[in-house]
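The complex appears here minus one protein chain, its other protein chains still in place.
Our next item is chain A:
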Amino acid sequence: MPAEAEPILEVRDLAKLYPLTRGVVLKKQIGAVRAVDTVSFDLARGETLGIVGESGCGKSTVAKLLVHLERPTAGTIRFKGEDITRLSGRALKAVRRNIQMVFQDPYTSLNPRMTVGDIIGEPFEIHPEVAPKGDRRRRVQELLDVVGLNPEYVNRYPHQFSGGQRQRIGIARGLALRPEIIVADEPVSALDVSVQAQVVNLLERLQAEFDLAYIFIAHDLSVVRHISDRVAVMYLGRFAEIGTGTQIYEHPTHPYTQALLSAVPVPDPAARDRRDRILLTGDVPSPADPPSGCRFRTRCWKAQAKCAQEVPLLAVPPWFHGTDTPAAHPSACHFAAERTTETATEDGPPRHADRDPEAELGLS
């Protein structure tokens, strides 16, 4: 069970505020967008933590904080026990080698004027200790091979590749420095359905091969469940609920998770009438002016006076203590409980009889 191993990454009370200013010369701060607010979690070696949430919930900001593209306003990030939150200079550079990122959009995250070889080899320029100069071309070709691209493509440019192939290039770049953690922010969202599966399989294969830990951020709940050991649901800058796939998907106790799951269109027309949907009203409030207390209360059907006054903490609710139901997992709700009417999905679509795992990776 990877979750029980010693954590490679410990995040505590992480917060990021973006100041809102008015005026050009005399800037006056008139408020702040609380993009991420007191987020805490652990990540074990070789584990995948999925983070789901809707746009604006702060999941991408978490990613940026983890790879030090943004500085947190508060909180700590520990990597193998060492506090890396406020590192700079050489020490930061060393840590960054170990935490790499794969971006969402393979069309804009690759420099169109650089060859694939230069793109994948660029990390070696910054960290020459990883690969001596003479060895780089070989290393780049190795990486291309690892991600399932023809090693002879080193001199090609990004526009000569399809979206899925470009994402493989982005993954090869992320792997170049042999990191221990990869933060993937919506890595398959921009890809076609038939290509998504190829990239998801590649990520899983690489994880096994290099013992990587993943932070996998996405809005596609089924992909996240497939790839993750644990899943965190985020709403307006906070974690609403965190647990294993079964705990979150089968036994959610936070109303937001329940609504989110019920809204996902299921690729099974037979489930159309059986589904017990919770239709949320209204939109997500502005993170510049979040509701007091529980941030979900403005859209929650369970909300009571207490929800406006007290911020619910992300913890196993006391009434689940000592029980071993799958509902006993951290949930930031004063009234955390499972839904009473659960709808089960039937056997689903048929599967391929003659699958060919070799060919699935193949880009002949």
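Going forward, a residue touches a chain if its C-beta (ideal position, glycine included) is under 8 Å from a C-beta of that chain, and two chains touch if they have at least 3 such contacts; residues count from 1.
Just so it is clear, contacts and distances are computed from a predicted model.
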item: Undisplayed chain, where the name is taken from the UniProt record, one of "ABC transporter ATP-binding protein", "Putative spermidine/putrescine transport system permease protein", "cytochrome-c oxidase" or "Iron uptake protein A1"; value: "ABC transporter ATP-binding protein"
item: Contacting the left-out chain in the complete assembly, out of A:T21, A:T108 or A:S162; value: A:S162
item: Of A:S222, A:S292, A:Q309 or A:T323, the one touching the omitted chain in the full complex; value: A:S222
item: Contacting the left-out chain in the complete assembly, out of A:P112, A:P132 or A:P267; value: A:P267
item: Residue in contact with the excluded chain [from A:L17, A:A74 or A:V195]; value: A:V195
item: In chain A, positions touching the absent partner; value: 54-55, 162, 164-165, 192-198, 200-201, 204, 219, 221-223, 225-227, 245, 249, 259-260, 263-272, 277, 279-280, 282-284, 345, 348-357, 359-364
